[in-house]
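Every protein chain of the complex appears in place save one, which is left out.
A and B label the chains in the order they appear, each numbered from 1.
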Amino acid sequence: MPADWNLPPERFFGPESRQKATAMRLYQGIADLPLVCPHGHVDPAWFARGDAGFGDPAAFFVTGDHYILRMLHSQGIALEKLGIPPLDGSGEVERDPRRIWQRFAENFYLFRATPVGAWLSYELVQVFGVHRRLDAHSAQAVYDQVAEKLAAPEFQPRRLFEQFKIEALCTSDPASQPLDAHEAIRASGWGGRVLPTFRPDDVLDLTAPDWRGSITRLGGLTGVDIRNYGAYIEALRERRAQFRALGAVASDHAVEEPYTGWMERSVVAEVFQRALRGEVNPADAVRFGGHMLMEMAAMSAEDGLVMQLHAGALRNHNHPLWVRFGANLGADIPLRAEFTCNLRPLLEAFGEHPNFTLILFTLDESAYARELAPLAGHYPAVRLGPPWWFHDSLGGIGRYFDQVVETAGLYNLAGFNDDTRAFASIPARHDLWRRASANWLAGQVATGVLELDEAEEMAVALAVGLAKTAYRLG
Amino acid sequence: MPADWNLPPERFFGPESRQKATAMRLYQGIADLPLVCPHGHVDPAWFARGDAGFGDPAAFFVTGDHYILRMLHSQGIALEKLGIPPLDGSGEVERDPRRIWQRFAENFYLFRATPVGAWLSYELVQVFGVHRRLDAHSAQAVYDQVAEKLAAPEFQPRRLFEQFKIEALCTSDPASQPLDAHEAIRASGWGGRVLPTFRPDDVLDLTAPDWRGSITRLGGLTGVDIRNYGAYIEALRERRAQFRALGAVASDHAVEEPYTGWMERSVVAEVFQRALRGEVNPADAVRFGGHMLMEMAAMSAEDGLVMQLHAGALRNHNHPLWVRFGANLGADIPLRAEFTCNLRPLLEAFGEHPNFTLILFTLDESAYARELAPLAGHYPAVRLGPPWWFHDSLGGIGRYFDQVVETAGLYNLAGFNDDTRAFASIPARHDLWRRASANWLAGQVATGVLELDEAEEMAVALAVGLAKTAYRLG
Partner (left out) sequence: MPADWNLPPERFFGPESRQKATAMRLYQGIADLPLVCPHGHVDPAWFARGDAGFGDPAAFFVTGDHYILRMLHSQGIALEKLGIPPLDGSGEVERDPRRIWQRFAENFYLFRATPVGAWLSYELVQVFGVHRRLDAHSAQAVYDQVAEKLAAPEFQPRRLFEQFKIEALCTSDPASQPLDAHEAIRASGWGGRVLPTFRPDDVLDLTAPDWRGSITRLGGLTGVDIRNYGAYIEALRERRAQFRALGAVASDHAVEEPYTGWMERSVVAEVFQRALRGEVNPADAVRFGGHMLMEMAAMSAEDGLVMQLHAGALRNHNHPLWVRFGANLGADIPLRAEFTCNLRPLLEAFGEHPNFTLILFTLDESAYARELAPLAGHYPAVRLGPPWWFHDSLGGIGRYFDQVVETAGLYNLAGFNDDTRAFASIPARHDLWRRASANWLAGQVATGVLELDEAEEMAVALAVGLAKTAYRLG
């Protein structure tokens, strides 16, 4: 083990020396550009007050990050031992952050050659100044160092936000929940640009837990008595306006299958009534979901919220685990996704609308070259989101470029978003993306596909330009 | 921007110096071999008369090439502004080729790192001698230069055909259309080998636009009164003979799904009668299509026409655009394709027939290693066509080799075809293929998988030999 833990300055660049030099040159041109973060899951409450803190190292790094919990759990480590309490309060839960950290450190080797490992290394070395590789032996010393930093004023959320040079940070906010934190940020006068994103799965998915409760809350937030489908649509339109008033630029929709298509108005109204009475069958829910994506696209064409569609995650695959611990514990598993037929109704209706943008995300990489790039390479409204979730790795980014650019070109991409709930991973993820972008472009230069000046322009576009354009964050 | 626009002599070769040297050596052995073009969409009328011309630069490069229209449209440029008139004659259409060219030039950067960009660069630099990179500033000067060349005798179609060293050029010809141009070429005494390909989708697909009209025309062309299924089969057999008489070596079939299987004779006869009366349901059409592929395979085993199957394109995905402008405007989107089960009936019936060859094409790259290579690596009749359409890129060719050769070997491949309607792109596409082939083989040499003499033989096979063998163009 090396005495000093440092990150190689040329990491993530291919080994051939001229290509590496080009990659470095391209990277240096974008490394220090501000971070544009148009999609993610950071908690806005961290920025609501100037004096908030992030908690202890275990809470900050381990307990809240399902990427990490997933891997540790896969090797048989009980979630209780990582500080996750069962919902029913049963059993013994580790409360000592130092012991949780020790367990994490002992198993840090599991993250070798994974993107999580790369992000964690960046965070520890670059953000926290740790220079001993994390393992069983160094665990407690590293804990001390991280804990000390987390307690310091310059590691308060707003300070880190500024230190990271974040130009805009969009969060994900359920339609049926108040936007208190966002309102508090606005009211505080702090200049950081933290924006809500309209995420209405809770009120669009008839099978969502407590859908009726969410409808009631949506009614309360909008002052609309949601007694029928017409009122429901009115409430959604009003809620979107409220999000926009707080700076929202986008909506976000998570679906298992990206099915779209209009239902007859009378039929959808009747299904809605039945849903209000708690009578929903799965086929209704699928058709209703597809119909509501059409409605949402229509509203986006009208109000300009960029529409994001994240398709293909089967949530809470491990039902017993979900019952015991709740959601977001790493048991979401991807599905095959079909876009060509599923999106056709929506794209035929809105794909040429000049005020409509649809950003597509997939967990099924086989759709990149087959369906997504061809759709983005035809429909003016479509942009391709960056590699998502399981694919936001060095290899995943390379596969994405290799498979989408040849058909969609670069300018039908939506740039990068970090999609993270781990705040300290934001600069790590942008850095990985920028390095991977520089490396891919350098490969194109090295093979005579691009000239250097073209690659330089494209690197800047990938780092910030495309995201700002696609999300109208200009 | 460089003052002089040239193509790097070592373009498309990997950067490592010894591998690059091997690639160059392999490429030099095949760069000047004649071009064998067994599948494409070039208009044979260009060669019917010795004095034909290609028109202005905008018509030649932009208006007729759906690869280019697709990308420009995806960025919101109206088709009318590119010279494409709506079918109903409404609206204002750009008629000035210089303005269309200017728009194209301003957006030429969209094609960076795409195969279309690589082909266009080759055509402008190598074929038209342009040495200023195309952009807003150079647009009109480049237009002048291209226009001047297009007006010169040595740029007439037959002269370019000879200059490109085309050994054989197979076109795609609907079964229900006359072969006037091919007859005129034969009659003219010109020595260029331009051959028709039997493409009967218009008469096999019961859902094709104006299927009944096509049947009437097929009857007229063959002198068969197509009153029933038996007569229909007779007419198809006769039409194939007419194609063969003009030199055809292959048939070509485009299907959404490669479904195959016999129907009962009485059932198929009844479905055919209903179709003649205009009574077709989608399920009938699918079963009928699958049955007719069996009939076509049977005829191929008999008459020796090599059977090509292009599976997996959903045509005219953007229905409103299709209604407004017509087909072939870049709105065809790939679908997942299943070959293992779908092709089983056909392969069980004809897969071992010594006079039958089936060449398979896919838009679903996930089928390469999973289904296509195993099928080609077992059935004597099966050969794999080269990467098709969205995948005929530098990266796409590499993925194809990586995924099919390990199971199918090299000698179950059908070599290359350019599949283009843009005549000037033929040498560009062959050059890209030959460079990509040389590069892939050089990689195998560099990793000790192949010896150099083996790679040299394989390079020649990929450039010309496999295509000639598979298509019986010897």
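In this section, contacts are C-beta pairs under 8 Å (C-beta built on N, C-alpha and C of every residue); 3 or more make two chains touch, one makes a residue touch a chain.
Model, not experiment: these values are computed from the prediction.
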Practice prompt. Specify the residue from the set A:Phe12, A:Phe128, A:Phe243 or A:Tyr471 that touches the hidden chain.
Written response: A:Phe12
Discussion item. Just to verify: which one of A:Glu365, A:Glu406 or A:Asp431 makes contact with the chain not shown?
Written reply: A:Glu365
Worksheet, complete the sentence: Answer key for A:His131, A:Arg274 or A:His317 versus the chain not shown reads A:His317
Worksheet entry | Absent-chain interface as seen on chain A, which is shown | 1-2, 7-8, 10-16, 70-71, 73-76, 109-115, 118, 314, 317-321, 330-336, 363-366, 390-391, 393-396, 399
Response to the item:
Touch rule applied to chain B and the missing chain gives residues 14, 16, 18-19, 338, 340-341, 344, 347-348, 351-352, 354, 366, 369-371, 373-380, 382, 402-403, 405-412, 443-444, 446-451, 453-454, 457-458
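Rule of thumb we're sticking to: only the chains that are shown with their structure count from here on.
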Item to complete: Just give me the whole-number Å value for how far the CA centre of chain A lies from that of chain B.
Response: 40
